[in-house]
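One protein chain is absent from this view; the other protein chains keep their places.
Note that the chains take the letters A, B and C in the order they are written out, and that residue 1 is the start of every chain.
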Amino acid sequence: MVDFSWAPRSPLEKALVAGVHGARRIEADVSLTEIRNFDLVQLMARRGKGTDLAKAAKARFGVVPPDAPKVVQTPDATLIWSGPDQFFVLSKGGKHTVRTLAPALSGPASLSDQSHARVLISISGAKARTMLAKLSSIDLHPDAFPVGAAAATSMDHTSVTLWRGNDRTNGQAVFNVLVFATFAESLWHTMLDSGAEYGVAISHSENLA
Amino acid sequence: MRIVCPFCGERELGEFTYLGDTKPVRPEAGASEDEVFDYVYLRDNVAGDTSEYWYHGGGCRAWLKVTRNTLTHEISSIEPAAGAGAAKVDA
Amino acid sequence: MAGAQTHRLGNGGLVDRSAPLNFRFDGKAFSGFQGDTLASALIANGVKLVGRSFKYHRPRGILTSGSEEPNALVELRTGARREPNTKATTAELYDGLEAASQNRWPSLRHDVMSVNQLFAPIFVAGFYYKTFMWPAKFWEAIYEPAIRRAAGLGRAAGVADPDHYDKAWAHCDVLIAGSGPTGLAAALAAGRSGARVILCEEDFTLGGRLLSDGGTIDGVPAAEWLSRTLAELADMPDVRIMTRTTLFGVYDGGTYGAIERVNDHLPSPPQHQVRQRLWRIVAKRCVVAAGAIERPIVFAGNDTPGVMMASAIRTYVARYAATPAKRLALFTNNEDGWRTVETALGAGLQIAAVIDARPEISPAHRSLASKGGFPVLHGSVSGVDGGKDGVRKIAVSLTGGARAEVEADGLAVSGGWNPAVGLTSFHRGRPAWRDDISAFVPDGAPPGMVAAGAANGDFGLGACLSQGFAAGAAAARDTGHSGIVGTAPAADDEAFSLTPLWHVAGKGKAFVDYQHDVTASDIELAQREGFESVEHLKRYTTLGMATDQGKTSNVAGLAIMAAVSGRSIPETGTTIYRPPYVPVAIGAFAGHHRDETFHATRLTPSHHWAVEQGAVFVDTGLWKRAQWYPRAGEKDWLESVTREVKAVRSGVGFCDVSTLGKIDVHGPDAGAFLDRVYINTFSSLAVGKARYGLMLREDGIVYDDGTTSRLAEDHYFLTTTTAKAGLVMQHLEFCRQVLFPELDVQLTSVSDQWAQFSIAGPKTRDLLREIVDPSEDLSNEGFPFMGVREVALRGGLRARLFRISFSGEMAFEISVPARFGDAMARNLMLAGAPFGVTPYGTEALGVMRVEKGHIAGPELSGTTTAADLGLGKMMSTKKDYIGRVMAGREALVAPDRQVVVGIRPTDRTRRLRSGAHIIPKGQTPGPGNDQGYVTSVCFSPTLDQWIGLALVERGRERIGEIVHAHDPLRGEDYDVELCNPVFYDPDGGRQRG
Partner (left out) sequence: MKYSIFSLARAALSGHKNWQRTWRDATPKDRYDVVIIGGGGHGLATAWFLASEYGIKNVAVLEKGWIGSGNAGRNTTIIRSNYGLPGNTGFYELSMKLWERMEQDLNYNAMVSQRGVINLYHSDAQRDAYARRGNTMRINGIDAELLDLAAVRKMIPFLNFDNARFPVQGGLLQRRGGTARHDAVVWGYAHAASELGVDIIQNCEVTGFVRDANGKVTGVETSRGKIGAGKVGMAVAGSSSRVAAMAGLRLPIESHVLQAFVSEAIKPLIPGVMTFGAGHFYVSQSDKGGLVFGGDIDGYNSYAQRGNMPVMEDVCEGGMALMPMIGRVRLLRQWGGIMDMSMDGSPIIDKTPVDGLYINAGWCYGGFKATPGSGFVFAHLLARDESHNEAARFRLDRFRTGAMIDEKGQGAQPNLH
């Protein structure tokens, strides 16, 4: 009998080369970090069960899930609006998976595992907004897209879920992008091209920002 | 063109796909061939305000009813399709 | 060594004399300064002749100092970066710049094509519509090639553009076009209000006409006010000022197009930088402060090098300290032209005379003339004596009929000013005529846009500042910003008086459209021939269609048409204004999307493993799919594919089929929902079972197919074809949200969640038993055909297993979360090694599906019905579903439709090709007996011959008939037998076994 190993492989495994891309500066003005190994569940309210879902989610997570394009943080999960009466639960470590959420939530909602369907990229740096302006038609001005804002949108003709996490300690904004896994390498290269003139610091991480 | 998705806010044209006039209503089961023909093929094709289905496929995937002027492209109102999200609609 | 700048003033101007720049024009070395344009540098070097006109190849000089320039077009840069038709008046000088004149041969001074001037009596507007008709064949062979060679302007590089472009979005409350006094005042007011402001300036220096015309604002010199204002704006974080950026178009919903020439002022873009950037600016309000364009007067010889717009001469002298003439004459019909005289005198130039078409001039100007010692002639310029080296003498018709002559080496012309009405008219708004300035002003601007200052027909400096300020403040207020704006900057208004004058009758060609060589008499001819509508005029004479978009010619042209057709100018009207306001590089509109990054690329979960295996990939939509896996020693694709098929049919193989669209259909009404979208029934499908489904469009034609499984009472897993994945999702959402909103069903795309592999061949179970946990029952009884369930894999992972077959073999599809797809491919190789497992690509997949008679893309052509595909029996008669009624129309159920049938050549060695047509045997092919065509073919290793599928009229009734495959495109004709489309294992025993 052969021994099988089932090592997960990120869709960016090949494309992501840690280090600096593009212009060499003292400090790269854009940083791109892939966050690996997360749990992502999509919840969609059943017909007429939007309120029930909100209640059940409140009971499960301690917070009311977003009913507008926003994210809501809990100590161990991020609830991300993904459309009317639907949201994602993003977490680490197997606490919030379809299996663990279903008992409490499958009454008012359908659940669909998206953990492998997306790649999560975190973007920050002094020129993060400038670089993103090449990809996103959304207004990312701090007043228009504050911390906690989210959007189901497209970047470079590719569907993404975008949200603004907490600022870094140096005050720089952090933008998180969930992109479909099979498009990830392509969008990644587009991001590198877009950021090259500012210098891009590339890394990956196991930690949610 | 910018379309204000009732769920997402104002978005760029490129995120949406156009389908057509909302006026033709799919006939109930048992309708005649003539009625279905009318639904599938005939259009008022109005020059002026018209209500249209648009799909926010590049965003929240909601189908929208958009009232738009075909002479000026100005949009005067937008509402979600009856069954967008988890909206409850009686049969 | 570069020549001396003979025509540069000793001091003054905004050029940086500490930064000399060398450049070449037509191979000759010159020098200029930082801050020059190519045009100002040429003028500083005394160059007058810069180009040749389109039709007559007349010698031409620089006419203007901006993007309205019709004459001074050059090929800028060399090699792959050569840019034809570049306006010298907007090209920034850089060290090492190389430019060449164009549309001339062998040289600019001696252009053979100027012989065209001899034929000018024949080459009138539209002459080509009246001749070159006989003999018919001569058009393509003789006339047209000659015309094409002669036409055109500069030469494109002819090789791929080596530079990069990108595109970006910007958002603001108030967008301002132009940084002259109007635009800056608007920016001040809007910025102080707290609005987000973007100001776009075409030039590389901010200030607009202030840079040339100066003046006094708020009691200080304009330059001082300018620097103070720019400093204030720079301190406002939400005011963004973009130089070298032209607002070229306005689109719906307040979306504006702008082009930023990021690095055109350098020889080539620095590493990692783009040449130009296309901006899509979303603005709630827009203030058009784009100024006005001075217009020429049409008179004989008005195209002689050295005849220039009066304001341009001011710009060259004041801003660039370059002198286009030593002894200048002015021909004006308005007060503003005189400012050129003031500037010229201030710079020490000689004024030969002022020819003023107005009946009266002001006392101030009269005393200026006597102080300057030059005559003021009341009348018009009726001719210019000169040539490629410039102006020598100017003929003047004096009011009252007498004639005079003026000796000068330059002639400044001012026919008044036309507000830049482009942006405000791009939504088909027609500008309105204003008699007091004899010009069109904006009217019917797109929503949210206003024009102010000179762009609105108010030319005085004071008016520009106050209007701009008010417009900026109002725009900010409209967008919810009400900060304290303070008071508007103030200045006096210059006097403005004008006597309309468009055309001076005279002997010799008088040009309206310089670049296209449209003369006043061409316009008269057009009117005579009935082309008096302005759109006809434009199309017949090509007036206004040159690279300057008629900025200097349109109004004069229609004024002349108005005069000859006895209508007023407003009655004559304007043509439709078309974006872009200035020509924009095609590369900029494409941005990043060119070459290999034209479109996104989708990769399957096992892509990089397949690359390691040496797979050849094929583009399927956006996907890269492994097409086959060549092995050393195989001579062509056919050998590889044949090996792969044989390996599957005799052993086991696997193929990544993750590209299929996958949709989770959840909810208590999921079954009912699927019943309405599929022609067959899914509500009756048992949990743990899969079924093949077919969808129609509402018009009754087949839309898509796929296998859909029931994973739970309220959960189906639907698959689509690779091609239609996104469209089916959209269609199903339409059904869910619009057609059947009463059904409780939820849809989620899970296409990217699952890596899915087809494992096929008689040894499939052997392989699977290696990889699946031993506790799982894979026997025919324990896991029957069309069964579906979740299984445990060795090593702890869970997978979904579907017993479905596209190849016709004993087969399963296995799916695991996508990040395990790579491991799955590797583990299948490991587990299958003892059984000779063979990865196969889309070609082998295609071969096996043709052998099995399954339909795919070529048969799902969007014109075939379920019955055409042999699937008519699937159409339920017990329920309503999308497309049911329309599928019953008479022509769609006619007995003579083309239906899917198998074909095989009567000569077993014969190769088949898709696209051949089917003709009854023994008949001569013609439209009357064209009975169908071959949709799919393959070499079947199993049958050891080529086989195919075809759509053939009444095909199923004709099984066994020999027909003719007719392929004239490839010169092939051969007999084929119509046969059962299922070539392999027709009773399906293998896939069920």
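To be clear about the criterion, contacts are C-beta pairs under 8 Å (C-beta built on N, C-alpha and C of every residue); 3 or more make two chains touch, one makes a residue touch a chain.
In this text, all values refer to a predicted model and were calculated from it rather than measured experimentally.
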Chains on display which the left-out chain touches in the complete complex: B, C
In the complete assembly, which of C:R209, C:R280 or C:R884 touches the absent chain? C:R280
Among the options C:V74, C:L108, C:L153 or C:A626, the absent chain makes contact with C:L153
One chain isn't shown here. Among C:G796, C:G926 or C:G960, which residue touches it? C:G926
Can you name the residues of chain B that touch the chain not displayed here? 1, 12-14, 17-21, 37, 40-47, 50, 52, 54, 68, 70-73
Touching residues of chain C against the unshown chain: what are they? 54, 81-85, 121-122, 124, 127-134, 136, 139-140, 144, 147-149, 151-161, 163, 165, 167, 249, 251-252, 255, 257, 278, 280, 426-428, 521, 525, 528-531, 533, 535-536, 539-540, 542, 545-547, 549, 576, 578-580, 583-587, 589-591, 593-599, 601, 618-619, 697-701, 857-858, 861-863, 886, 889-893, 913-917, 925-927, 930, 933-935, 966-970
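Quick note on the criterion: only the chains that are shown with their structure count from here on.
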For the pair chain A and chain B, the C-alpha centroid-to-centroid distance in angstrom is 30
Using the average of all C-alpha atoms in each chain as its centre, how far is it in Å between chain B and chain C? 28
Do you know which chain B residues sit against two or more other chains? 12, 57, 61-62, 80, 84, 87, 89
Listing for chain A: what residues touch at least two other chains? 44, 46-48, 137-138, 157
Looking at the complex, which residues from chain C come into contact with chain A? 166-171, 196, 271-274, 280, 282, 592, 597, 599-605, 608, 623, 658, 664, 666-668, 714-715, 743-746, 748-755, 770-771, 793-797, 816-823, 827, 830-831
For the complex, which residues does chain B have touching chain C? 1-3, 12-13, 17, 19, 26-27, 29-33, 36-37, 39-41, 53, 55, 57, 61-63, 72-75, 80-84, 87, 89-91
For the complex, which residues does chain A have touching chain C? 1-11, 13-14, 22-23, 42, 44, 46-48, 110-118, 133-134, 136-139, 141, 144, 156-158, 180-183, 185-187, 189-190, 193-194, 196-197
